[in-house]
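Below is the structure I would like to discuss, written out as structure tokens.
Note that this complex is displayed minus one protein chain, with the remaining chains in position.
Up next, chain A:
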Amino acid sequence: MIANDMSPSERLNAQVMHLLSGVSEHGDQHLAEVERDLVQMDVLLDEAIKKLCASFMAIHHAVDLQQEALDGLLGDGMQSPESVARIEALRGEIRQHVGAAVTGLQFQDMTSQLIGRMVQHLAGLRDVFGALDTSESVLPESNNEVLLATLSHISDRVGACCTERAGGVRSTVNQRHMDSGDIELF
């Protein structure tokens, strides 16, 4: 609270403390929201991939059975060569699409790693906002030295947060598309 009967110096000190507390509180609130959304997104992606994989397996099984039935029909030799060729071509097409689907269905492995990394970075940023919090600090008196000492203390806390996470979280996913990756045999 900044009272009207304060001296200009006291008002300045109080304003600085108020500003820092506000940035700390609101910054943390926004980051908490982002973190919650990211975690929810991860859960939804996890559930989506489970359903996609289950459906993919079921479709593949059904197509296998259908191809077996077609093989049975082709075995009687009553089909025209054109029909046989057409069915063989379709079989090749299905194989290609299955391969592409298997590659595409690996997206969640990468997205979950990226989300995990984002959440860790957010935690680091929330620590920094926490270090800015001045709500428990005693309002400095009109002496600017006290304000400077308080700001220096806050700066040390922020520095400590940054040092703690200096190594950061190593990036493990650099893929920018879902084409299959390189293969190297040693």
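Following the convention adopted for this analysis, a residue touches a chain if its C-beta (ideal position, glycine included) is under 8 Å from a C-beta of that chain, and two chains touch if they have at least 3 such contacts; residues count from 1.
Keep in mind that, in the parts below, contacts and distances are computed from a predicted model.
Considering only "Fis family transcriptional regulator", "ABC transporter ATP-binding protein", "Peptide/nickel transport system permease protein" or "Phenylacetate-CoA oxygenase subunit PaaC", the record for the omitted chain gives "Fis family transcriptional regulator", by its UniProt protein name. Which of A:6, A:23 or A:49 touches the hidden chain is settled by the complete complex: it is A:49. Note that of A:105, A:119 or A:158, the residue touching the chain absent from this view is A:105. Hidden from this view is one chain, which touches chain A at 49-50, 53, 57, 60, 98-99, 102-110, 112-113, 172-175, 178-186.
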